Every structure is written in C-alpha cells, then in structure tokens.
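Worksheet for the structure shown next.
Missing here: one protein chain of the complex. Every other protein chain is in place.
Letters A, B and C mark the chains as written, and numbering starts fresh at 1 in each.
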Amino acid sequence: MFVLVNLKAYPCDPVAVATAADDVATETGVRIAVAPQAAHLDRVAEIGVETWAQHVSPVEHGSHTGSTLAEAAADAGATGTLLNHSENRLRLADIDASLRAAERAGLETVVCANNPRQVGAATALEPDAVAVEPPELIGTGTPVSTADPGIVEGAVEAAAAVAPDVPVLCGAGISTGDDLLAARELGSEGVLLASGVAKADDPRAALADLVAGL
Amino acid sequence: MFVLVNLKAYPCDPVAVATAADDVATETGVRIAVAPQAAHLDRVAEIGVETWAQHVSPVEHGSHTGSTLAEAAADAGATGTLLNHSENRLRLADIDASLRAAERAGLETVVCANNPRQVGAATALEPDAVAVEPPELIGTGTPVSTADPGIVEGAVEAAAAVAPDVPVLCGAGISTGDDLLAARELGSEGVLLASGVAKADDPRAALADLVAGL
Amino acid sequence: MFVLVNLKAYPCDPVAVATAADDVATETGVRIAVAPQAAHLDRVAEIGVETWAQHVSPVEHGSHTGSTLAEAAADAGATGTLLNHSENRLRLADIDASLRAAERAGLETVVCANNPRQVGAATALEPDAVAVEPPELIGTGTPVSTADPGIVEGAVEAAAAVAPDVPVLCGAGISTGDDLLAARELGSEGVLLASGVAKADDPRAALADLVAGL
Partner (left out) sequence: MFVLVNLKAYPCDPVAVATAADDVATETGVRIAVAPQAAHLDRVAEIGVETWAQHVSPVEHGSHTGSTLAEAAADAGATGTLLNHSENRLRLADIDASLRAAERAGLETVVCANNPRQVGAATALEPDAVAVEPPELIGTGTPVSTADPGIVEGAVEAAAAVAPDVPVLCGAGISTGDDLLAARELGSEGVLLASGVAKADDPRAALADLVAGL
C-alpha cells in the first residue's frame, strides 16, 4: 500500500509532518509520501521523506508566469505529483499535457477523479496511477471505503478495462487502520490522506495507527 | 458519413447556411447538421435542418447565470451538442457532467479531443461519438486526413480500445470531397467542418462538392 | 428604478415570466427587463419586453466555438447584458473585453461585483451601470438592503469615487416592495431579481407587488 499525505493549504508545520512520515515509513517499511505546498518542497525533501507536488502546470520551459513548472518541482526534490485533485480540477487536454510535463521531469504521477467513469478516462491518459475520491466525502472523516465501497470497486474495474496494470488509489475520509485495510480489500493499492494526518494533534501517532495493520 | 458544420462565432448568416445544408442533405441523403450560436438555435432549427449546440454547460436547472443549459438548447430545437472543442476546452469532470446534462435533455453528443490519447479518455466518458481535431490544423485549409493521417487512425484505434462501438469523427482543414473520402478511408464516420463552409462564398456549392463523392 | 429579472437556469417558463414582466411594465411605467438563457432570447424578445443576456463572451467574430457572441445576442433581440455575475465570474481582462464587445453590438451593460472595492474596479472599466450582490445572500430571500445596507451605500460611494455618473444597482434576496424602496433609499437605482420572481407561483403578482410602492 502507498500512503500519500496531502498537506493542501493547511496551517500545519510541513517539516513536522514530514519528519513523522519519514520515521513511520522507516520503522514500518510502508511507502509513505508527503505532498506540501510548492514553496515547501525543498524543506520537506531535505527530511529524506518521499516528496510529492500537489500539482504541476501543463507547460514547458518558457513564458508562463505563475505556473508550477514540473522541472522546478523536481529540482526542489519532488519525485511525484498529484494531478486533477477535485480541489484543482483540470481540463482534459491539460491533464494530458501535465502528465507529459511530469514524465519529462521524471515525476511519478497520480491522476485523481471523482467517479469510475472519470477514472477510466484518466487511465487512458497513461498516468502511473489513478485515484478515486468522491468530492462529497473529502474532509468528512467518513471513509470512502465504508461509505461508498462500490465506487472503489467500480474505479478498479474501470481502470482495468482501459489498462490492466495501472494501480488505483482511493481517498476521502480515510483516517484509521481499518479504513486502510478496507480500501485494500476493495482492490485499492494506496490511499490519499489529508486532514486525518495533517490536522492530527500527533501526526506520527496518526500515521503509525494507520499502517499498523498492514 | 455525418457532416457537422460548426458556425463558431463567424459573421455568416446562420439561416442561409442552414438552408443550404438542409437542401444538400435532402438532395443527397447525406446526414448534415449545423451548429450555430446558442442565440441562433431557434431560427436554424426552424429551417428543418438537423441542429446542434456548440456546447452545453455541466449544470442542472438552478442558479447558474450565464450558463448554456442543455434543456434550453433542446427547447430551442437542438438535437445534439459538441463538447470540449479545442476552442472551448473543458475540465474532465465537466465533460462528464455536460455529457450527463446532454443525455438528460435528449441531446446526442460528440466530444472533441486533440490526440488519440485524449480520444481514448473521451470515449471512457460514454459519449455518443468522439472527434479528433489537431488544434494546429484548425482553420488552416490543410486537411487532417492528408496532413496527419496517423492521428485519425490512432484516434480510431484509441476509441476502439476503450469501447468498440463509439464512432470517431475527425476535423481540422476539411473542405473538399477528397478530404471527406480520405477521412472515411482512415476509419472516420464523419467530419467536423467550419470555415470551409461557413466562410464560403457559396455554402451550398461548398457542401454539394463536399458530399458529391459519397 | 430599473428592475432586472434574471431567469438563470431555472426551470421556469421564460415566455410566461416575460409576458408578466411586460404587462407589469406597461401598466406601471416601471422599467422591467428579463434576462433568459441565450437560447431563449428570441422568444422572450418577441413578447416585447426589454430583453437582456445573462453574459456575453469577450470575443469578436471568429473561431470561438461555444462562445456567446454579443452580436448574436443582439440579433436575437437582447438590448443589454449582465457581466461578471457571481455565478459567472470573469477575469478582469475579459470583463473589459466583454464590455467592448457589448458596446460594439449596441448592448447596454451592468457589471456585477461582490463588494464596494470590486464595484469601484468595475466602474473603472466604463460599463453603463454596476451592481453589487453579496454572494452569501444570493438566493436566500434575505434582502441585501436590510441584511447589509452598508454594502449598498459603500458600493454607491465606491462607484461615485471612480466615476460620478454610473448608476449602481443591487441584488441578492430582493423580493418585496419594501426591499425595493429600501434599496432606493440607500442610493441604488435598480435591483437584480431572480428566484423571487422566476420561482414565484404567480410571477405577475410578485412583480406587481414589488413595484407597487414606487
């Protein structure tokens, strides 16, 4: 299982969460990555934890003020990037271009989608992985794996129908070890977490609990 | 072959083009539709020609000022809609929602895309048809079927890999009967036309020439 | 006072509301306009009521699939257009370009804004009028003129500071004659209405009540 902790624009200390994630990953052998703000990539990557961008722009080098250049994210230590998160929905053509930008910069990719049909579409764009997150469950604490298991199974089927070897992650409301195991049962090869860790009083304990059952 | 004439925001007379299209469709038996501005749907549909919208918004009835409601387009006489034209690229989630809106209103759908990979993604969203239009050839008079036959064949393959029964149209630079036949040879079941008809001195002659070889 | 009834994407009968508005305008001498979906402009304008677009695109004639061309709205009978409604927020440069497009097509313009500062900015772009609508009150039935009179007065001051002769309208939650009089007291020269009329069981009675106190 791959555990990706998305720090969004939360007022957490990215270095503290990254240190906790690095420790738990080292102790347990579970793959855990942290996705901070672009301006915090450097300091998170320095911890040694696997570091992801939350987004990269669909551009190449050039006149693109205010963009998030894939190469700049990679320079700062990112080794992967989320794309098309429901809080940052992209045009179809731009998901394609951002995927190519990420490949060019050597970044691994996870394209998010709202439902199985969109997961199928995302898979056709040839990312390294896809993730299904029902927007209505994000930030609720109600885990997608319990509240809507059909959407996870549907996403796994939809991805497999388009390309058999693209892993499917899931997200929204995941915070406990049981949620994680339930996600794995449904065919998910990883989870997207956010508030459950980033807003926890003790991010290390939250992550340790999460992966304890693996 | 399905011939869809997109009037974009051209300064042509939509009623004149629609009348020409209706006459040529009736005389030749070829399926020809005209896609005018939303504000011109009514007057084009009154001619009796098959009438399409250029776009519908991803919304249901409600508080959506400035939207193009699928039901309003249908009320005005549209029986189909383009979506995600390269001049009006949509977010992946919005293509999905606009497709569902169009279905709800009884509109047939063609989702446009720039390349085979995006055609595959569009196909996964379950439209009635997809269309490939390389943006760099739009409006050039250089037909995609000659300039880049591989992109049309690639689009047909990409769509078939996702769903075997979704017709593929192509567009960009199509203006002559030879272009149309070349497109059919490559597996395309229709073409998107725009300036070649809408800006022609004699739209009726342009359309008659176009379909003469079928 | 200018009363502009925005039909948004409501499931109302635009012809019925337009007929009611036309009758009340004729009987009372109050200026009342109706803004339907673009695809319904034709049928609303045919009633004889003053007809507005909900939006026009920042484009000139050309290759702009899915746009709402100002000239097409004018062709269909619109004599004015809203711009930058909070449900259709535009880029600053596009408000400017849409205003110039509307002028070119002979359409009167009202630019909406969320607060006095944005009203000042909108006024600098030289529209015919501006409107302040606090987004949090839209559709609530709580009238801006009562809930937040300071925002209306502030908008009137902000507009006057930039250009002394640009009328200020207000909207959000307006539905009764008292709301209208309160808006006038605060310096507003018109109101934007939507659900209060469009969703009323009897739009004619709703409008007649609204303007009875003028």
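One rule holds for everything that comes next: contacts are C-beta pairs under 8 Å (C-beta built on N, C-alpha and C of every residue); 3 or more make two chains touch, one makes a residue touch a chain.
Values in this document were obtained by computation on a predicted structure and should not be read as measured data.
Need the list of shown chains touched by the one chain that isn't shown.
Taken over the complete structure, the missing chain's partners among displayed chains are A, C.
Taking the entire complex into account, which one of C:147, C:162 or C:181 touches the absent chain?
Per the contact definition at the top, the residue touching the missing chain is C:162.
From the listed residues C:120, C:154, C:190 or C:203, report the one that touches the chain absent from this view.
Spelled out, the listed residue whose C-beta touches the missing chain is C:120.
Among A:72, A:147 or A:181, single out the residue that touches the unshown chain.
Counting the whole complex, the residue in contact with the absent chain is A:72.
Since one chain has been left out of the picture, which residues of chain C touch it in the full complex?
84, 86, 89-96, 113-115, 117-118, 120-126, 158, 161-162
Under the stated touch rule, tell me which residues of chain A contact the chain that is not displayed.
6, 8-11, 36-43, 53-55, 57, 59-69, 71-73, 75-76, 78, 82, 85-88, 138-139, 194-195
Throughout what follows, only the chains that are shown with their structure count from here on.
For the protein chains shown, what form does their contact graph take: line, ring, star, complete or other?
Line.
Of all the chains shown, whose C-alpha centre falls nearest the centre of every protein C-alpha atom combined?
B
Same or different for chain B and chain C, where same means more than half of the interface numbers show up on both copies?
Chain B vs chain C: same; shared/all numbers exceeds half.
Which chain pair has the highest count of C-beta pairs that touch?
Going pair by pair, the biggest contact count turns up for B-C.
Taking each chain's centre as the mean of its CA atoms, how far is chain A from chain C in angstrom?
Taking the average C-alpha coordinate of chain A and of chain C, the gap between them is 43 Å.
With centres defined as the mean C-alpha position, give me the chain B-chain C separation in Å.
33
For chain C, what residues touch not just one other chain but two or more?
As it turns out, chain C has no residue touching two or more other chains.
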